[in-house]
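Omission of a single protein chain aside, the complex is shown with its protein chains in their original locations.
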Amino acid sequence: MPYVNIRITREGATAAQKAQLIRGATQLLADVLGKDPRSTVVVIDEIDPDNWGFAGETTTERRKAGR
Amino acid sequence: MPYVNIRITREGATAAQKAQLIRGATQLLADVLGKDPRSTVVVIDEIDPDNWGFAGETTTERRKAGR
Amino acid sequence: MPYVNIRITREGATAAQKAQLIRGATQLLADVLGKDPRSTVVVIDEIDPDNWGFAGETTTERRKAGR
Amino acid sequence: MPYVNIRITREGATAAQKAQLIRGATQLLADVLGKDPRSTVVVIDEIDPDNWGFAGETTTERRKAGR
Amino acid sequence: MPYVNIRITREGATAAQKAQLIRGATQLLADVLGKDPRSTVVVIDEIDPDNWGFAGETTTERRKAGR
Partner (left out) sequence: MPYVNIRITREGATAAQKAQLIRGATQLLADVLGKDPRSTVVVIDEIDPDNWGFAGETTTERRKAGR
């Protein structure tokens, strides 16, 4: 019954990539802790670059500065 | 001052239903723990079906397979 | 497959009350949105009163001031 | 490496204000706990007023009632 | 700069297993989305079995019933 929340900036992750993240996270919990994949929940939040800050800057600012 | 976060897939919950969830969750905390409804926060997150995984599959995949 | 996170201060909620919150939240989602109780996850976080702030004060401060 | 999640209703916060929140939260953790700004993550979630409940009402309902 | 939050019941995960979850989640985001491991945050929350509900029951209740 694990719950995994993956938070990333909204920068073009495809449906296939998100499906891959979901499979990968579910498998990781099965492999490491023996958790039952059938009751594992994985939720991906895609956040607007204006709304994600790292090192005191928004991602929009960082991208403009080539970071 | 409780905080309740309800995460569901974005599959057509109406404004009236969301208001009902908010009332219900607020009442539940008042009934069970005597929490003051006037300072209870309830936030509903609606998640894209591509972004919600269960049993290793996205909800989009599960809906296509009739699950 | 909903996920509900209930955050409250750690002020003596009993195991029975927490079970009641879990049943109540699960039932609420079934009643309002027709969600399947068998795949509903409810997680209760109990937070130290020093760590929960409301109106700019910690809960410990508020309790000392009779709020 | 702190992670700060700021959840507000979606009611017109500008990019500049969100950048200000990110700088302010990052600085707060540096000032109070000496945390390294270069590894501080701040994420702002803007929630639809229909989805944010306070005192048992949605924000949409509260705004209509002048609260 | 991804943030991954893994929530599991507190049922004996070892420090080594948690380190393995952290490495695995970090690698998953690098592999699938090309995210920089050096700025990936992974936080594991271990939740008391009385506080984790699935299918309307606490984990404590489920374990007693052999589920």
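Each chain carries a letter (A, B, C, D and E) given by its place in the written order, and its residues are counted from 1.
Basically, contacts are C-beta pairs under 8 Å (C-beta built on N, C-alpha and C of every residue); 3 or more make two chains touch, one makes a residue touch a chain.
It should be emphasised that the depicted structure is a prediction, and the values quoted were computed from it without experimental measurement.
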{"item": "Among the chains presented, those that the missing one touches", "value": "B, C, D, E"}
{"item": "For chain B, the residues touching the chain missing from this view", "value": "1, 3, 39, 41, 43"}
{"item": "Absent chain, residues of chain D that touch it", "value": "1-9, 13, 17, 20-21, 24-25, 28-29, 31-33, 35, 39, 52, 54, 59"}
{"item": "On chain C, residues whose C-beta touches the chain left out of the figure", "value": "7, 45, 47, 50-58, 60-61"}
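Please note the rule applied: only the chains that are shown with their structure count from here on.
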{"item": "Same-site or different-site touching of chain A by its copy chain E, using the half cut", "value": "same"}
{"item": "Contact-pair overlap exceeding half with B-C, pair selected from A-C, A-E or A-D", "value": "A-E"}
{"item": "Centroid distance [mean C-alpha coordinates] between chain B and chain A, Å", "value": "20"}
{"item": "Where chain C touches two or more other chains, by residue", "value": "1, 3, 21, 25, 39, 41, 43"}
{"item": "Arrangement of touching chains [line / ring / star / complete / other]", "value": "other"}
{"item": "Chains that touch, pairwise", "value": "A-B, A-C, A-D, A-E, B-C, B-D, C-E, D-E"}
